[in-house]
Every structure is written in C-alpha cells, then in structure tokens.
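Here the complex is missing one protein chain, while the rest keep their positions.
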Amino acid sequence: MSRFVKPYGDTMNDGKVQMSFTLPVDWSEAADEAARQLAGKMGFTDVQVVEGRRIATGFSFFVVYASTPQSVDVESIKASSSRAHAMTMEEIDAFVSERIGRKVRVAGACIGTDAHTVGIDAILNMKGYKGDYGLERYRTFETYNFGSQVAAEDLVAFTKERGVDAILASQVVTQKGSDVKNFTELAELLEAEGLRDRVVLICGGPRVTNLMASELGYDAGFGRGTLPSEVAAFVAVTLADRMRRDSRTNGQMLT
Amino acid sequence: MSRFVKPYGDTMNDGKVQMSFTLPVDWSEAADEAARQLAGKMGFTDVQVVEGRRIATGFSFFVVYASTPQSVDVESIKASSSRAHAMTMEEIDAFVSERIGRKVRVAGACIGTDAHTVGIDAILNMKGYKGDYGLERYRTFETYNFGSQVAAEDLVAFTKERGVDAILASQVVTQKGSDVKNFTELAELLEAEGLRDRVVLICGGPRVTNLMASELGYDAGFGRGTLPSEVAAFVAVTLADRMRRDSRTNGQMLT
Amino acid sequence: MELRIDRAGVDRCRALAAAVVAPVEEFIAAHSTVSVERAVLRLLGVDGIGADEVPVPNLIVDSLPPSQRDRGAALAFGKAVAETGLDPAALGEAIAAGRFALADFSGVPDAAAHGALRPHVGRALAYIRGRRDERSARLARLPQLRPPLLYVIVASGNIYEDRAAAVAAAEAGAQIIAVIRSTGQSLLDFVPFGPTTEGFGGTYATQANFAIMRAALDEVSESLGRCVLLTNYASGLCMPEIATMAAMERLDMLLNDSMYGILFRDINMKRTFIDQHFSRMLNAYSGIIINTGEDNYLTTADAVDQAPAVLASQFINEEFAHRAGMPDGQIGLGDAYEIDPDLEDGFLYQVAQAQLTRQIFPNAPLKYMPPTKHMTGDIFKGHLIDALFNLTSVMTGQTIHLCGMLTEATHTPYLGDRALSLENARYIMNTARHFGEEIAVKPGGAIERRAGDVLSGCEELLNRVGGMGLMAAIDTALFADVKRSPDGGRGFDGVFARAGDYFNPFDEALRRELVPA
Partner (left out) sequence: MELRIDRAGVDRCRALAAAVVAPVEEFIAAHSTVSVERAVLRLLGVDGIGADEVPVPNLIVDSLPPSQRDRGAALAFGKAVAETGLDPAALGEAIAAGRFALADFSGVPDAAAHGALRPHVGRALAYIRGRRDERSARLARLPQLRPPLLYVIVASGNIYEDRAAAVAAAEAGAQIIAVIRSTGQSLLDFVPFGPTTEGFGGTYATQANFAIMRAALDEVSESLGRCVLLTNYASGLCMPEIATMAAMERLDMLLNDSMYGILFRDINMKRTFIDQHFSRMLNAYSGIIINTGEDNYLTTADAVDQAPAVLASQFINEEFAHRAGMPDGQIGLGDAYEIDPDLEDGFLYQVAQAQLTRQIFPNAPLKYMPPTKHMTGDIFKGHLIDALFNLTSVMTGQTIHLCGMLTEATHTPYLGDRALSLENARYIMNTARHFGEEIAVKPGGAIERRAGDVLSGCEELLNRVGGMGLMAAIDTALFADVKRSPDGGRGFDGVFARAGDYFNPFDEALRRELVPA
C-alpha cells in the first residue's frame, strides 16, 4: 500500500517549497518577473518572488516560495541502511572472536587526489568520532590507514599480498564527479584482480549514500555523521555471514 | 532577438538552484532518498540532498542543491515599471502647478479587513519613507488618509462626492488571496459607479507588482520599497496626460 | 553585564506612573462594562449559545434594562437563582431557551440574591485556585528549561492544524506556544463558541479551543519531561471573559495590555481601562502571567525614537497591574528588537534598551519580541537579524523569548520555519550562554549613554502625561502618535456607571483577596 507525500508548509499537501538562485541579469522589475516565470516553467504554482535584488553588474539574486504539484510515494522507497546492526565496541569484539575467531584485517584510505583524511581518520583512529572509538581501538581489528591521495593500485596490491578482509575508501571532494570516478576505478580494479568477492568493500564520505554504494558495486556506503562502531558492526556481520555461507558451500562440494 | 538565461551557480548555464522543504515523514535514509526523488520529479538534475534531518515526530527538513534544465527568455519579458518618471517633490509640485493648475485630490486607504497602515502611511504621511517626503507634504496635493480596514463602498462614495483624482489602495495581508479579492472589488465598484475613467487607480503592497496591477485593471501597482515621490510622479504625469487627451477630444467635439 | 542607571530617575518614573494611574483607578472603581458583567455570569457557570449563536452571557446581559444592568448582572441573576433554585448553568440554559426572563424576578430581595450566589462564587474561586495549584504541581514535576523561554506562535486558523504544529514545535524545543487569534476577533463584542476550523491569519479564541490545545500540550509535556506553556490573547473587547476562560482552562499566559486596544484597535479607552482591571485581577488570582504589548509601538513608528514611550508604557502597565493585585512575577512587560538593521551600532542600542528594562524591572518575566518590521523577503539576512536578537536576549537575561521567523515578511510560519527559528535560538543561546555575565559595559560609553537617554526621555514623557492626565494624553496623541478621544472608539456603549447598590461578588472577593487597601 502506497503513501504519497508532498512538501508541507502549514497544511497537509500544500506542497510549499523555498528556493533561491542567481540569474545572470541586471535587476529590474522585469528580472523579478523572469524569476517568477522560470519557477513556473519548473512546474511550480503559486509562485511568490519574495526577494529579488542586484548583487553585481549583470547578476541578480532571488528568493522564491511556491507550491509543487509533485509528490513521492514514501512506501515504495526502500533505501536500505548500512547502519542496521547497532552494537557497542565490546559487543563487536565479542562477536568477532566468537563468529570469526581471528582478527579482521581492515585497510582504509582517502583515494585519488583527495587529501581529506579527517573523515576516514575519524573511522579508523583510536580517538574515533563523537565519543565512539575508532577501529584501531578494537581488540579484534587490525587496521592499516594509508592516509591521503592513495592510488587505487597501491590499495589493491596491498589487499592482495596482505589478505585484507575489508577495504574502506573515502571520497570527500566530489567536484566534477571525481568521487564516483575514483570509487568505480577501485571496484573495477578489484574485479580485474579477482579480489572483489574476497573483501568487504565499503565506501564513505559526506555525499555517499548506501544506495549510491550498491549502484557502484560496493557492499555498503556510509555518509555524513557515520560512527566507527556502525562501520565495525557492518564489517563484522557481513564477514561472519560470508564465512558461514562459504563453509556451507565448501561442505557441499566435499560431498 | 532573444536571450535565454538559466540560474547561475559558478558557471554560465549550470542552472544551480537551492531548495529547502519539509516532508511529513520521519527521518531516515529513505526519507533523504524520497527528497532526492521528489526533486527529480520536479525536473531537476544533479540532485544533492545536502541536509536531511528530523524536526519533529513525523516531519523531516531537507536542503537540496540541484540543476534545472529550464531557462527563460529575458528579452521577451517587458514588465513595465510604474516608477518610470523620477522627479523630486519640488519638480512634481512645479509640474502640477504648470500642467494641471490646481491641487490634485488623493484618497488612500488600507482596504478590506487589512489593518496594516504603515505602508500606505509611508506614502501619504508628511514624514514619508526613507527620507522621501509623503504626499501630505506636497504643496500641490490634497490628501485624505482613511487608515485601516476601510470598506470599498466608503472609498467609492467619498470619491464620488469629493471628485477625487487618484485612489491609493493598500493590501499587505495576502493570505488566501484576500488582496486580489479586495482590489478587484474596488475596481469593479468604481466601474459600476462609472467613476473608473475619472480617477487614477493605484494599488500597492509588499506583494504587489505593476503587472498584477494592470491585470486587475489598475493604472499602476507599487511594491516593496516604494518611495512617495515615485507615486506622486506617476499620479501627476498620468493625470496631466489624461487632461491633455481629454481637452483635445473636447476641442474636436466643438468643431 | 550591569548598567549604572539613575535609580532616583527610576523612582521618579514609578511615582509619576502611580500619579498617572491613580485617577483612572478611581474612575474604574466607579464603573463597569458589559464584558465584566458577562464574565461574572461565566464565572458563575453560565455558558453556551442561544439563537443565532449568541453566547448566553451576552443574551442575559443584553436583556437587562440599563437600570438593572447598572446594579450589576449578578444581582438580577442572583434573584433568579434564589427564586428558581436552579444552579447558574441550568438557569442560563433556561433563560436562553426563553423559559424565564430575569425581569420576572425583580421582586426578590437583594439579600436573597447575594445569599443565593455565595456558594457558587465560592465554588468558582475554589475551582480557579485548584487549576492554579495544578499548574504549580505540574511545573514542579516537569520543570521548565532555563530562560529565555522559547515562545512560538501557531496561526493556521484551524485548531486541529494548530495542534499538530504546536506539538511539533514543542518537540523542536519550544517552551511556550501562543495561538494567534483570528484577525479582528479583538473587535468582536462576544466570544465565539466551540472548536473552530475557520480562522483568518489566526484561530479564534474559544474556550473549547483552549481546552483542545491545553490537552495536547499537557500530553507532549509528559513525553518531553518539561512543561510546555500555553498562551492566548485577552486584550480587545472581551478581556474579562477571555481571562475567565483562560483561568478555567489553565492557560499559562495571556496578552493583556492596558492601552493596546485603545491605541492599536481603536477600542474606547474607558472600556479598556475597566476591562483590563477586572481581567487582571482574575489573571493575578489564576496565576496567569500577562504579556503587555509595547512591541506594537515599535512596529508602527521608528524604534529609536519610540524607546522612551515603550519604557513609559511599561511603567504604566506595571502600575495598573499592581493596582489589580498582580505580583511582579506575573507582569510580563513587553519590548522588541525593531531597530533598523542597517543603522550603525543599532545592536548596541538594542542591548542598552534590553538591559535597561531588565534592571528596572528585575522581577518581571520580561517578554522580548523579535524583529518584524525590518524583516524582508531576504530570509538569509532575516535569519541573521533574528540571531542578534537571540544573542541580545540571552545576554540581557530576558525571560519570555518570542522566536523570530526568517519568513516574517512572507507568510505566517510554516512548520519548517519554526524548526529553523528554534534551531537559531538554541544555537545562539547555547554558544553564548554566559556571555552577558562575562562582560561589563564601558562606564559612560555609548551603551550606558543610550540607556540614560531613554530613561530621561521616559521621565519627560510621563511628566507631560501626568500634567494633563492619561485620558487627555491619549486624546492628544502622546502615545504612538495615535489620537483617541475618551468617548470615541469601539465598545463605549458597553461602559456604565455602577449604581449605589452595584453588586459584583467576584469583584468584591478578588479585591478583598488581592488588592492592598
């Protein structure tokens, strides 16, 4: 059963939206009218250009309130969450010792030309993030943090020789789609090396969503505000599941 | 020759727009995705939901950046301005004495149930607005300020018996289209009474545009930031033109 | 942050305000109004509507010939109670149904009427007292967050939409919810009845709507573990009745100004003075905090010029409240952040004014109103003006903080606007929580000088008002540049002199209870 919702101003389904934009024109009453017509073309009704002014020669800034006729069915949207399994560090350590029975090897890096390491460090470093300890602090994790501007090749090579269980790739700069480009490159390289199925492949960054991650062929994606324990839990659970599955299939092969 | 423009982010024609809205759903990653899809349905591309959070049970707030494919031809838009003739109080007084030769009778009011008199007072009172004197200060204007919550009937009746030259109607409250309703009522009443052509009919208020005014059958409309002198100038010039026109037609009739 | 202010000047202003108010109080004591009489009936239990939706209290009071009315509705009504033995509610219905007319009972001796009402009066006052104790108990169990208390308005016109918006706002951090009245209700000479869903720019103030919102806020208060307070508007033609309803439905605050109706709604001044006195005695007794409307001076005229008038009005409102037996703790005097944002050092003047008010009225729960007049469609700049307003409020220790809306120039608040507004206040007030305590203003500097000018300007104004008397002063536009004549304006016909044997058991009881002889 579906549930269509519209933006909410002060009454259900009034569809109210706030917008602001710059137009490359000098301000005049005609410019306000242009902004109004533009919003109309975007499909909005009830368009109110509440602010319009010159910000520089040849440029005007506008604030608009309007109603959209569009709605979206929230029931049909199932953006799976990568943060499903909430566990504390202690629980995760216990889980790993019991279900995996050895240390989990994790390699993290800020790939491509991206030098924003604060995010990946927040996940990996002892210190952690928002009072939630980083993976280095976990008894059952062995973490390698490659820092910034790491080439996909190096990360893959390391994975190969060290038998890494999980790769954590970070992208913070998104200009000109550089994040998607770099994430894709890494995933494809792993495929090519036949390593893809051997690792839990995770990406993260302020603009990353779990949906985007699966589209890029990653096992999970973590966005703004991620806590280390959320990532650790996902890695542990996913790895445990795979091991169970593999052992089963192996068992079958034996018979 | 036409000139189509799009919103400008940091490059010509990138079409960048900022949006914010509330959706009547609890926050989750799925809610962010719903916001993204909604923006897509509105016709935007490159949709980035940069903020999405719970603001109350059953309500989430979103900030979105996206590109619109829409553009508007600024050359085709000719929103005539009511502020065309810039003159100082002295110039206007001189103009009236010379071209009209008698005092101009102006009646102003905030009509309907609207009690927002600050705006119309700014135009009429001695004190004026932003250092620009109000019409009461003009040597050649005789002004009547009816204040707030004035019924259209009363204004029309007064116009009739006192031979008012210009009516200034104000509407600040716009909820549920009350402004349009009241302006229209006034215009129609004047028609009915056969007075419409005898007066310069002007409306004003923060949401008024000259375009809207002409659509409502007014001679001019004045919006946010209007200065009294702009209004006085319009009244004087329009009145003078009409008198010239009338005298000419009268002249012809005589021959 | 402490200003050195001319204490003697403050004392002189208080003395002047007392002198200004004294003659008005004499006038008040000798008069009553139809709304006061209707309030008396409501207190006795009369409610409901009759033909054409006319409220029963109006039916009854309007049915009294002047000669009867002047002796107080309670007298005529009490006689009917004595004679019929019906309780007031039932009697009210019977009269509305046309089964009796008060005229039928004129023969009953006055003493019988007095006696017949005594228990009902006792019960009414006990009930109000009980509601008040309920409030105190809840506040003790679910304590408020520290001030400034974040106050937001709901104004959809539909009480049920308002309820949803109010609950959402409370969850987002609001500590006080005000339901804005429908436009012009203040000019109605009766109080609408029942739940309403059709309002304009606001929602009608009815007892049923009060109850609906009270219940919703009580519920969310429990889940939040802190009391969310409820506010509505009294000033207008029905001040005493709305005060009665608010007392019964346990509202926490009411807008109640001794001059707002006169100046900004053209309500007759005598009517207003009499009504505000009776309604304030009720507010005082029911523990309701009043909010005065000085902010209105600033939305209609220049805020820098009007500062002394605002202070003068605060002194007058304080004096009127004291005369109604109201303690400082319930006198929410108003001020607003309305100086032109583009004025250099405007922020300093705002701080000066806010701190001056804080120090002159140390025990009053000051109500600080947000920037409105200079808000424009530029919501981004508007949000910044609100931020400095929030900073000024926390710096100067204001009590009731009406959160500004970035969309003030555009529409009555959307649900999302309220969330952003509350986020603004919470952020600023937290990151600068103790800033005010950590700084001092330069002695003799611009801030102190401004405060001094405002105070002396106020004394000067009060002097002029005192010289001619308050009514004459209003008649000569000394306040807000608005001229109102003593016998002009709406509701004057509802004012009358009390007869020698005027009977108003609540007026008597409340004066006895509250007002220092």
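To keep things simple, chains are lettered A, B and C as they appear, and every chain counts its residues starting from 1.
We take it that a contact is a pair of C-beta atoms (placed from the backbone, for glycine too) under 8 Å apart; a residue touches a chain by one contact, two chains touch by 3 or more.
Here the structure is a predicted model, which is why all the values come from computation and not from measurement.
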By the document's own contact criterion, which visible chains does the hidden chain reach in the full complex? A, B, C
Could you tell me which of C:Ile428, C:Leu478, C:Val495 or C:Leu510 touches the chain that is not displayed? C:Ile428
Out of B:Val50, B:Ala157 or B:Ala192, only one touches the absent chain, namely B:Val50
Contact partner of the left-out chain, one of C:Ile28, C:Ile447, C:Ala473 or C:Val495: C:Ile447
Residue by residue, what part of chain A touches the chain that was omitted? 20-22, 55-59, 61, 113, 115, 117-118, 149, 173, 175-176, 178, 206, 224
Which chain B residues touch the hidden chain? 8-11, 16, 18, 20, 48-53, 63, 65
Could I get the residues of chain C that touch the absent chain, sorted low to high? 1, 341-348, 351, 378, 380-381, 383-385, 387-388, 391, 406, 420, 423-424, 427-428, 430-435, 437-442, 445-447
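One rule holds in what follows: only the chains that are shown with their structure count from here on.
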Out of A-C and B-C, which chain pair has the most contact pairs? B-C
Which chain has its C-alpha centroid at the greatest distance from the C-alpha centroid of chain C? A
Averaged over CA atoms, how far is the centre of chain A from the centre of chain B? Could you give it in whole Å? 46
Distance in whole angstrom between the CA centres of chain A and chain C is 52
For chain C, give me the residues that contact two or more of the other chains. 376-377, 409, 411-412, 414-416
Could you tell me which residues belong to chain A and also touch two or more other chains? 8-9, 16, 18, 20, 48
